[in-house]
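Heads up, one of the protein chains got dropped from this complex, but the rest are sitting where they should.
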Amino acid sequence: MAKTKEEYKDKKMMPKGQLESVGLGLTGACVAVVAIVVVALIFMVAQQGLTTFFADGIGFGSFITGQNWIPSDGRFGALPLIVGSFSVTLLSTLFTLPIALGSAIFVVEIQPGFGRKIFQPLVELLVGIPSVVYGLIGLTVVNAAMRSIFGAAAGTGAGILSGAIVLAVMILPTVTTLSIDALAAVPNAYREGSYALGCTRWQTVWHVVLKSAMPSLMTAVIMGMTRAFGETLAVQMVIGGVEKSMPAGLLDPAATLTTALTSGLSNATTGSVEYHALWSLGLILLAMSLFFILIIHLIGSKGAAKHD
Amino acid sequence: MTRDLDAHAAKIGKQDKIATGILTLIVGLVLALLAAIVVYILFQGLGKMLTPGFLTNSPLDDENPGISFELFDSFYMLLWTLLFSVPISLGAAIFLVEYAPENWVTAAAKTAIETLSSLPSIVVGMFGSLFFVVVCNFHVSILSGALALTMFNIPILVRTIQQALEDVPRSQRDASLAMGLTRWETTTKILLPAAMPAIVTGVVISAGRVFGEAAALIFTSGSAPARLNFASTNFGSPTNPWNIFRPAETMAVHIWKLRMEPSQGNDVIAWGCAAMLMICILLFNVLARVLGKALAKKMTAE
Partner (left out) sequence: MQDISRRKFLGLMGSAAVLAGLGVAGCGGSGSSSDSGSADAGAGDSGSSSLSGTIVCSGATSFQALVEDAANKFMDANPDVSISVTGGGSGQGLSDVKDGKAQIGRSDVFAEAKLEAADVEKLVDNQVAVVGMGPIVNSNVDVDDLSTEQLKGIFTGEITDWSEVGGTAGPIQVINRKPGSGTRATFEAAVLQGATVPDSWKPVAEEDSSGTVVEKVQQTEGSISYLAFSYYDDSKFKALSVDGVAPTAENVESGDFKIWAYEHCYTPADADEVTKAFIDYMLSDEVQGELVEKDGFIPVSGMKVQKDADGNISNK
């Protein structure tokens, strides 16, 4: 009996070992595919985007600081687009932050039952609304509102402010959800300690919860900014699309890196300087998203160090 | 001294009340905003959407153009996207949760997935328009579009599946390993079934996001309604709906395209399409929760 048991075990041992390596191989291959695609993407965007500077003879400095983006004249100054991207991103974050943070505090500290079961799923629904639909609404509602509030000064109603408002709504769910997670992760002992000292709920939230959740809250904000920076079609439909020179005010029509890319790609012929310059814009977008990731990591490691 | 303290207590009590009031107001505003958006879309588009023929007529119909091809293309593109992205994401997530050795390979994989998640969809579309369309020679097609969407979907899926696997109680895993099962057996026989409800929910919710994506598709699967012939049996023909090498136009791209053409009635069709898209996504959300719950119930019943 003992012998058969040994045999049984031996027979089973080999496949088990093989099974394990099959599993490792299969799942490892999946990971490898993802990694290869990402490397290919970075490489390809870099290769095409850098052609502008190395083969087409446009200086990197003048590309970044040039104030006129007029491809038909051979003038490739990306500064108006960079400024456009940053202004809509920062403005929308500014609009969305108090609302997202306020909602998160409400959900975690005031009405957890209602907040978690009803409010949060509803807000997450906002993520699901496609950006073209946000664009449609922006075009009909936000642009019209701009025209009726500011009159002729708003032009068609399209501009940085319109773009920022639409973006603020679009990133609201991202920032809210992540803020909720951040606040919920604060240990309850902190709150109890604060209450034991006689602090009110608001004092507890303000002095204890928000402070200890700060690194995660900052991560939430950066994630929102990443989304705003990369958003394309919704912004394109409401921002006015004027790429030629620097925006001078919030009501001024402008363009962002992403909108210039979308409208430019259909007019540029492959292999032309304009085509390469558009890839350079893609390269800037890529660099910015890597930069945002880097910041998140810096915040993460700093937060971790603090807890130790 | 006591009066000071009382005043202070009154002050902070008041502060607390004001803060609570403001926070409640903010939440009310957010809910009102959400309701306004949904109601506005439905108000603008529901009438058109419910017009007979709108969902079943071809967009090329002269009398009463509909969105039947776009509707089909949206779901068909989604199907291929999920066929590509679910297995890869599942594998990647299992690797990261179960095998991931503490070395640079794991770190690189994590960084790659994170990079993918933060990439603007237009950059993915741009890459797809060169890599899938030109280098891989898939042309502007459903295949190219689905691959671009796969890139967009993988980071979302990996994260949800990873979370689902990590949420399986440690004791189940330990028990299985202690019984002499390999990691692979543990994963396929114990962890995956336990995590299945959460995974299904995650997949369906991600499907909703993929469904509405347009920027990554404009340059990979095209922005013109294909002429589809549902009776076609020639799978190589570009009019065959099932041919993955034909160009396609999803509902989200259709909305985008309709804005470009000033033809009579296009704005109404765009809103009808938006309402349909919105309803599909609402259904995805409901379906995700219902499916997740049903699966969880079935499993605990066993």
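Order of writing sets the chain letters: A and B. Residues in each chain are counted from 1.
By our rule, a residue touches a chain if its C-beta (ideal position, glycine included) is under 8 Å from a C-beta of that chain, and two chains touch if they have at least 3 such contacts.
Bear in mind the structure is a predicted one, so any value in this text is a computation, not a measurement.
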item: Shown chains that the omitted chain touches within the full complex; value: A, B
item: Full-complex contact with the absent chain, from B:T51, B:Q163 or B:S237; value: B:S237
item: Of A:V33, A:L250 or A:L290, the residue in touch with the unshown chain; value: A:L290
item: Among B:D16, B:E114, B:E185 or B:E213, residue touching the chain not depicted; value: B:E114
item: Residues of chain A in contact with the chain not shown; value: 39-40, 42-44, 46-47, 67-68, 70-73, 139, 143-144, 147, 152, 155-158, 236-237, 240-245, 253, 255, 262-272, 274, 290, 294, 297-298, 300-301, 304
item: Interface with the undisplayed chain - residues on chain B; value: 60, 104, 107-108, 110-111, 114, 130, 133-135, 137, 139-140, 222-224, 226-227, 237-239, 246-247, 257-264, 266-267
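One rule holds in what follows: only the chains that are shown with their structure count from here on.
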item: Residue ranges of chain B in contact with chain A within the complex; value: 12-13, 15-16, 19-20, 22-24, 26-27, 29-31, 33-34, 37-38, 40-41, 44, 87-92, 94-96, 98-99, 105, 108-109, 111-116, 118-124, 126-127, 129-131, 151, 154, 158, 182-185, 187-188, 205, 208-209, 211-215, 218-219, 252-253, 255-256, 259, 270-271, 274, 277-278, 281-282, 284-285, 289
item: Contact set on chain A toward chain B in their complex; value: 16, 19-20, 22-24, 26-35, 37-42, 44-45, 48, 98-99, 102-103, 105-107, 110, 115, 119, 121-123, 125-133, 135-137, 139-141, 169, 172, 176, 199-203, 205-206, 226, 229-233, 237, 258, 261-262, 265, 278-279, 282, 285-286, 289-290, 292-293
